[in-house]
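Worksheet: the structure to be examined is printed underneath.
With one protein chain removed, the remaining protein chains of the complex are shown where they sit.
Should a chain be cited, it is by its letter among A and B, assigned in written order, with residues numbered from 1 in that chain.
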Amino acid sequence: MISHPILSVRNLSVEFRTRQGTVNAVNDVSLTLRKGQTVAIVGESGSGKSVTSYAVMRILDRAGHISSGSAEFSGIRLDQAPESQLKDLRGREISMIFQNPRAALNPIRPVGQQIADVLIEHSQATRATAREKAIEALRRVRIGNPEERFSAYPFELSGGMCQRVVIAMALACNPQILIADEPTTGLDVTTQRAVMDLIRDLTKSNGMASILITHDLGLAGEYCDNIVVMERGRVVESGTPHELFLHPRHPYTRRLVKATPHHAENLKALLADTVSPVREIDSVTSERSDSHQSGFAREVSPPVLEVIDLRKEFPRARTMRDWMRGEKPPPFVAVDSISFKIFPGESIGLVGESGCGKSTTSAMIARLLDPSAGSIWFRGKDISLFKTSEFAQGMLRAKLQMVFQDPTESLNPRTTAEQAIADPLIHLLQITDRREIRTRVKALADQVGLEPALLPRLPHQLSGGQKARVGIARALASAPDLLILDEPTAALDVSVQAVVLNLLADLKERLGMAYLFVSHDLEVVRLLCDRVLVMRGGRIIEAGPTKQVFDNPREEYTRELLAAAPRFLDGVPQ
Amino acid sequence: MAKPLAHLRYVMASNPVTFLAFTLFGLMVFLGIFGPWIVPYDPLASTPTAALKPPSWQHWFGTDQVGRDVFSRVITATRLDLLISVSAVAMSFVIGGALGALSGFLGGWTDRILGRILDTIMAFPLFVLAMGIVAASGNTVENVVLATAIINLPFYARVARAEVATRRHAGWVQAAKLAGNSDLIILFGRIVPNILPPMMVQISLNMGWAILNAAGLSFIGLGVRPPTPEWGIMVAEGASYIVSGEWWLALFPGLALMTAVFTFNLMGDGMRDLVDPARRT
Partner (left out) sequence: MTRLFVLLSRLSQAVPTIFGILVVTFVMTRALPGDPAAFFAGPAATPESIAEIRARLGLDRPLLHQFSTYLSDLAKGNLGESISTGQPVIQELAQRLPASLELTIVALGLSIAVAIPLGILAAIYQDTWIDQLCRFTVTAGVSLPTFFTGLVLVYVFYFLLGLAPTPLGRIDIMFVPPPHVTGFYLIDAPLARDWPTAWSAVKQLILPATTLALFTLAPLARMTRASMLQALGAEYIRTARACGLGPRKILISYALRNALLPVVTTLGMVFSFALGANVLVEKVFSWPGIGSYAIEALVVSDYAAVQGFVLAMAILFVALNLLVDMIYTIIDPRVKIDG
């Protein structure tokens, strides 16, 4: 029996007044939500998925308004209701949680008090009973020691705990609908799973309906009954995960499904049918069996990088207690004496959650940070002996380059793409002839698939994918032997990520570089890397060929990490 | 290339107040340069018989206690007032900005020492410190400029330090290091051009304050001596005549002061819009 829809959005359109005129953020969107159902709205940045839910909750920015269409909840027209009525509905019947949980909480108010405020506002508790009920709410979201945590402030809690508090606030009055806007973005992979499981369990046990807004199709597939795909403000397709994954109809959906790394066999499979890889000739051999073979051959030659007992300590600030005792606190060990090798042409993945020390390691190897102890052998020389400032001008600098995480942040906002790529040519390779620089820059841009017309542009005039290409071209300019990539695709949309990853694999094969690929995204590492190193708490707890580690993890933690990744279409026959 | 110009035109068109501010600024600069040549009377010529005359067609702003034409004096004073403030702010900006940038980039001891110096300057109520400096180093216009420069230094140093510290760890700075640039080039060749826009905003906002300070110092008798025409000292001279009803001696120089400061403040707001529209007040 099909239950009656509790939320019915019909032909909803939302407009924003901007300096450039009126912008249609959402165009003619319809969706239905039934009791007990979980619907996902999936889209990349700019798709309008968040704006749709803000419009339903009527918490749009001042510049936005609903221009046409309707949103109906239990017979009430949300788009027309007066603010007093909406205020009653919000939090009590329809709740919403957002991304960035710590910012979502009042920083100078105890978290328990914030839950109590919601309870009191909707007459679910009096001042006397509010504290008790708030503690109960904290317990329900599985926060340990809820009586103590009642008076904690957000800055004292971890990101995951803050999100639990936000969920507690949202569910305190047992609403009928929960809208979750990217609730797991920015959280660690294991925390993500914990939070999503919590949301699922609570909504199921309360018989709630929920809407999950996300850019991660895999996440949507695992937790939702129905998926609505949005692109540029419109709904392009909707259906069950089964339908969308196996028989996607709209070309955008197809591209999105293909680009999602889960279950992809190889990198090429990520690309949509219409997009060709960067180079047709010298076709990409990213089949894992292939690279495994050639990896074996490569192990015979000396390693291009060898790290021995690398260690980094950061001094800790003295607290008042230390000062009174006359003690110095032990330093914080970010990297705890790790060792590994990278052979020419190899691609090594360095994975771990935030705080495990992988970024510190990559910064030390790139010689942007001085190690506390240990040695880094690169092309036969111990480069840890150079001071950071000396290395910057040395010969070896050219051979060891890095691509950064956030393409926006990694380009000087005031220099053009051409100038950015030319920088190492001028300062590292000491080329002075302007024509030669021009030619080389063009060749590099060509290599990374960046159109020459884009070269004179400033960073804010380029898209995320284009900026990423500029960063890669710049890193390639000095023909490095080892390229360190620090989460190079983390900030990119999934479809763009697919293209960039293929580009990276292609370049590696053609130019014979070795990669140190630092990432928290296991799926990407699985596709791109020959070997993988798992880091936790500053140590490498597991290492080995990718296939081996992924199929047969030795360590408990590795198993946890692998299990935490969303399993799209678990148990669906393919 | 045409983009910044088009953006400038857009900001001017959508914000008539900013446009007014820039026009007034242009007018002030013009008067500062050409003022002394175009005034009807000699600002120093006293005619005791025509003393304390209210505004009229011959004397638009009236005459003062020794018969000098107030209008000519107000216009002539533009040059001196602007010169004092501009030189003081220029000194603060260059020295304070450089120190702040170094401090923000290097951190460590440089930062700590600069921090101490700035804290010491800001431990005094700034106007009082300026009084003390002028009193100690001698009652001259140069020392007024010096004192104003010193008390304005912390603003620029702090802004420069903050802006540089924010960018110090940015990806593109690391990339510049990877590309073989030395630290000095990175700081002054790359980072500083990036922080110039917010510093420019700071200058406009600060210039108004510098003018007020300098005028305040001359109001209490420091720096400029009679009969030099300068707005602050003219208000001071006119103050004793307010109680007897001769308002024009003090009002017009005061209005000129106010207009100058107002112009710079509006320009500062306008520049902030030009540079960073997200941060409009």
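Here is the rule we use: a contact is a pair of C-beta atoms (placed from the backbone, for glycine too) under 8 Å apart; a residue touches a chain by one contact, two chains touch by 3 or more.
Bear in mind the structure is a predicted one, so any value in this text is a computation, not a measurement.
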**Fill in**
From B:Phe19, B:Phe124 or B:Phe188, the answer for touching the chain not displayed is B:Phe124
**Request:** Looking beyond the chains shown, say which of B:Val29, B:Ala45, B:Val94 or B:Ala135 touches the absent one.
**Result:** B:Ala135
**Asked** So which bits of subunit B touch the chain we can't see?
**Response** 116, 119-120, 122-129, 131-133, 135-138, 208-209, 212, 215-216, 219-222, 232, 235-236, 238-239, 242-243, 245, 247, 250-251, 254, 257-258, 261-262, 265-266, 269, 281
**Prompt:** For subunit A, which residues touch the unseen chain?
**Reply:** 57, 59, 87-92, 95-98, 100, 103-109, 117-118, 121-122, 153, 155, 166, 169-170, 317-320
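The definition used in the following text is that only the chains that are shown with their structure count from here on.
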**Asked** Measuring from the mean C-alpha position of subunit A to the mean C-alpha position of subunit B, what distance in angstrom results?
**Response** 47
**Request:** Sort out for me which residues of subunit B touch subunit A in the complex.
**Result:** 170-172, 174-183, 190, 193-194
**Prompt:** Mind pulling up the subunit A residues that touch subunit B in the complex?
**Reply:** 366, 368, 388-389, 392-393, 397-398, 401-402, 404-406, 409-414, 420, 423-424, 426-428, 471, 474-475, 477
